[in-house]
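Here it is, the structure, as C-alpha cells.
A single protein chain has been removed from this complex, and every other one stays in its place.
What follows is chain A.
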C-alpha cells in the first residue's frame, strides 16, 4: 500500500509534466492542424533556460530558494515563449496554406536544428544540478514520503491549469482562440486577428512547456540536449490519448501516461516502460481514435 501510494505520487507528478507539454501539442493541432514536432525541443529549451537562470542568479548571490524558484519560473517561461513564437514565425507561418507534409517536415527540421543548436552552445554532456529543494514531506507516520519538489510540481500545475482554463474560457483572447479553432476563415472575417491568435497559441504552449522543463530539472536534477525527443513523443501520446484538441483531455492523458509509466517502472521494471507507453498510443488509436475526451472528427468529402 505504501509503495502504491509512493508510485501514485511519482506518477501524478510525472503526469503533470507530460500534461503541460501535451497542452502545447493539442492547442496547436486544434488550431492549425499540424503536429508541432519541435515542441519537445521547446520543452528542452525551457529546462536549459531554467538551469542557466538558476546558475546566473546563484552567481549574482540570490540564495533565498523561493525567490530563486520564482525568477527561474518567470525567466524560463518568458525566454522559452520567445523561442516558440520565433519557431512559428520562421518555420510554420509561411507554410500555412501548403500541402500538409510541408509544415511537418519543416517542424522535423526545426527540431533537429534546435537540438543541435543547444548541443553546440551548451555542450553535449548531461548537466547535473544539486537539489534545489531538498527534503521530504512524510505522511502516514513516515510510511510515505513525498519530496517537496514533486509536491510543488503538482501544485504549480494545478494552479497553472486553473489559470489557463480561465484564460481560455473567460477572456477575449480565449474566445478568439476557440473561434479560430472552429473556423479560421470565419473568425478572420469577424475581425479576429488570426495570425496573432496563432502566434499567441504557440507562445502559451511554449510557456507551459517551459514550466514542464523546469520541473523536470528540479525533480531529476539532470538534463541534456536530447531530453526533448522522448518527452515530446510521450506527450503527444498523452494528447492523442486525451483526444486531440481537448485541453482537459491533454491533462488527463498526461496523468494517465504518467501513472502507467510510474506503475510500470515500479512493478514491472523500468526498461520496458517506453514500450508500454507506445503500445498504449497504438491501442488507443486503433480502438478509440478520438481519444478519451475528443470529439469525433467528421470527414467532409
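Methods note: a residue touches a chain if its C-beta (ideal position, glycine included) is under 8 Å from a C-beta of that chain, and two chains touch if they have at least 3 such contacts; residues count from 1.
Keep in mind that, in the parts below, contacts and distances are computed from a predicted model.
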Protein that the absent chain corresponds to, by UniProt name, given "Tetrathionate reductase electron transport protein", "Probable tRNA sulfurtransferase", "Amino acid/amide ABC transporter membrane protein 2, HAAT family" or "Chitooligosaccharide deacetylase": "Amino acid/amide ABC transporter membrane protein 2, HAAT family"
Contact residue for the chain not shown (choose from A:138, A:171, A:193 or A:279): A:279
Hidden-chain contact residue, picked from the options A:65, A:108 or A:162: A:108
Option touching the unshown chain, where A:68, A:82 or A:292 are the choices: A:82
For chain A, the residues touching the chain missing from this view: 29, 34-35, 45, 48-49, 51-53, 55-56, 59, 75, 78-79, 82-83, 85-86, 90-91, 93-95, 98-106, 108-118, 120-123, 125, 127-130, 229, 233, 236-237, 240, 271-272, 274-275, 278-279, 281-282, 285-286, 289, 299, 301
